[in-house]
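With one protein chain withheld, the remaining protein chains of the complex are depicted in position.
All chains are identified by letter, namely A and B, in their written order; residue positions are counted from 1 within each chain.
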Amino acid sequence: MNFIRWYGIVLAAALALAGCNKGTESAGASETVVKIGSAAPLTGPQSHLGQDNENGPRLAIDELNAQGLVIGGKKIHFELVSEDDQADPKTAAIVAQKLVDEGVAGVVGHLNSGTTRPGAKIYSDAGIPEITPSATATDLTHQGYKTLFRMLANDSRQGTALGQFALKSGAKRIAIIDDRTAYGQGLADQFAQVVTAGGATVVDREYVDDKKTEFRAVLTTIKGHDPDLVFYGGMDTQAGPMVRQMKTLGLKAQLLAGDGVRSEEFLKLAGAAGDGVIASTPGLPLDQMPDGPGFKQRFEAKYGTLQVYAPFAYDAVMTLAAAMKQADSTEPSQYLPALARIKREGVTGPIEFDANGDLKNGAVTIYQDKDGRWQTLEVFGAAGAGR
Amino acid sequence: MADLIARWQVWKRDPRVAWSVYAALALLLAALPFIVGATAGNAWVRILASALLYIMLALGLNIVVGFAGLLDLGYVAFYAVGAYCYALLASPHFDLHLPAWLLLPLGALVAGAFGALLGAPTLRLRGDYLAIVTLGFGEIVRIFLNNLDAPINITNGPQGVDRIDPLRFGSLSLAKTHSLFGLDTPALYNYYYLFLLLALLVIFISLRLENSRIGRAWVAIREDETAAAAMGINTRNIKLLAFAMGATFGGLSGGLFASFQGFVSPESFTLIESVMILCMVVLGGMGHIPGVVFGAVLLVVLPEALRYTGDLQNALLGRIVVDPADLRLLLFGLALVTVMLLRPSGLWPSPIRKREFAAGE
Partner (left out) sequence: MDILLQQIVNGLVAGSIYALVALGYTMVYGILGLINFAHGEVVMFGAMIALAVIQALVGTGIALPPAVIIGLGLLAAIPSCMLLGFAIERIAYRPLRHAPRLAPLITAIGMSIVLQNVAMIIWGRRYITFPALLPPGLHQFGSVVVTDLQIFIVLLALLLMAGLEWLVQRTSLGRAMRATSQNREIAGLMGININTVISATFIIGSALAAVAGVMVSAYYGIAHYYMGFMLGLKAFTAAVLGGIGNLRGAMLGGVLLGLIESLGAGYIGDLTGGVFGSNYQDVFAFFVLILVLVFRPSGLLGERLADRA
């Protein structure tokens, strides 16, 4: 009989836990609770970035609740439903379904392109608007999901900006490394296309993966090809050790990278070896953003170091709320059209979406690590200059 | 008391009782999505559908590890092969949209072929050498899937394959909402029912295999390969058969997974998945089919149930002491350790193994 007892106990416990539904924050008597969902990797190797994606919305919601918005004649109390998608597509699908079940009015997420894909389908089927603050794979917005929007320039724009920057800087012999993830490979391929079309030569193409820390073999091979510039499509957690190893091996080329590297974490991981590394981020530089420094201050007071995507996640919530206000309704089907047509100034800059849901005129800023801080070098593609 | 036990023994064996229990169980399983969907939400229906997929996977691995005693740490490769088989032939990628009734068996067959292929070089290897080689194969398949996008784009590399066709049988599409006895069944429920039917099929096949000459040959090899060979069993072919059969279940589940999620990418087929499936088999009760089914359900449901530790903390302590995201996997690991310490032959081992284990002490 033992196993029946075990089975029963475990099943009961699991169902009991499942039954424990989310505790709701206490809303005032005349307030309506509107839930906003957030999905990002809160555990695992990218959790330091995922926390930005969770805390940005938290700050936004706290501020919105302090403001006391009135929509459709009712005072609105926003609530964040935050889930951990572990940067895994399967978990992302479950998390997306959970958020839909929770009845969220909008979603901020996911962090990675690989997790945004299955999520987008589920939100789209349920008609719930989704704004991703960080997934940059270009074709995400080409799948035909009317509910998916992007808060920052995609990899097409970013790769192009980086490529143009490389050509402008006079690099002729370029080596490219990517980390074989959807993000890294997409960015690197776009970069390669632009620099090759611009007349430079890709002298070597190497690959690592997003879990390695030993890059000496690949870097030694690259050194043998004597490049002016090395481009890395990948994340800060690899770029840090990579640039250190470049220095000790005597590989003197300039390192250029994308937004995965342009974080505070990279500065810490690379240390002095990171000096001179150039990386980009979609969007305007923080100090050129309409409310950049102010946002940074408010954010870091509550949540510690800002990594990369917090302002975009914050803007995502603010934009959802603004669309709701414009449509005077928190019903997804009602405010979705308002969201598609919205035009406002966010913390990160002007926000307007094109027909695919991509940000219009998304700027890309190029930064350089100087003395342990990211300094703005150049801004591409801001309102007007070359789409 | 003894009288009651005696009556229970008789009652247990009554075929009418057995049939009515099965009927009740069937009804419960059929009604489950509606019950769960209404109470805990559709996310849990999705988790249940996922659990059914893992039941099939675990039973497939059970053939290799449980029946034949071959430690396979790369089982997820067959899952991947089946999934990609379906994905590449039923999506905008090559613009082929072959029907499900062709692709699902095809995926299973291709995976089976891979199983035999991967099994061939391992025939001479002992226990833990086999483990590392199968692990290597699992990784090799994943890396190939991740990189076969140049010079010719076969698998689309890390970007994965998106917009995979949902399952369609003739004019019956699983993606559309149908109605069953007057109740609406959205796509999610349709998939659940299909998975349920196929899982039952896989359970049935496993049971028949267990009690067949092949099944007994597998057990013979597991217990003592030399003696089995001496008894005239062709150990080479039987081992290959174990790999191949186990792989076909994996391939079938893979195809189902691809159509269910609508998107596949190599990052879904990591080593950790293989390890998880192995845990399901061993934790549930190696070689014992009900145990394996139970292990699969448990290990799918448990991490999801552990998401709610935040609410539990709130309820018990009034505040959150440790972030639930941190706690979830920690508790999961502890659960693995505790269960194996308390019941080393699995949560629901086969009664024969239990007796052997107890006798051997």
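Everything below uses one rule, namely that contacts are C-beta pairs under 8 Å (C-beta built on N, C-alpha and C of every residue); 3 or more make two chains touch, one makes a residue touch a chain.
Everything numeric in this text was worked out from a predicted model, so none of it was measured.
Across the entire complex, contacts from the unshown chain go to A, B. Interface note for the absent chain: among B:198, B:241 or B:282, the touching residue is B:282. Only one of B:117, B:203 or B:340 touches the absent chain when the whole complex is considered: B:340. Across B:132, B:183, B:197 or B:352, the residue that sits in touch with the chain not pictured is B:132. As for the chain not pictured, it touches chain B at residues 65, 71, 121, 124-129, 131-133, 135-137, 139-140, 143-144, 146-147, 151, 222-226, 271, 275, 278-279, 282-283, 286, 322, 326, 329-330, 332-337, 340-341, 344-345, 353, 357, 360-361.
Where chain A meets the missing chain, the touching residues are 43-45, 47-48, 51, 180, 205-209, 211-214, 216-218, 220-221, 223-224, 237, 240-241, 244, 248-250, 265, 268-269, 271-272.
Keep in mind that, in the parts below, only the chains that are shown with their structure count from here on.
Residue ranges on chain A touching chain B, taken from their complex, read 3, 6-7, 10, 13-15, 17-23, 42-43, 83-84, 88-90, 93-95, 97-98, 100-102, 114, 117-118, 121, 125, 137, 139, 143, 180-182, 184-186, 207. Of all residues in chain B, only 39-44, 46-47, 50, 146-147, 157-160, 162-163, 187-188, 261-263, 265, 267-268, 294, 298, 301-302, 304-309, 311-312, 314-315, 323, 325-326, 328-329, 347-348 touch chain A in the complex they form.
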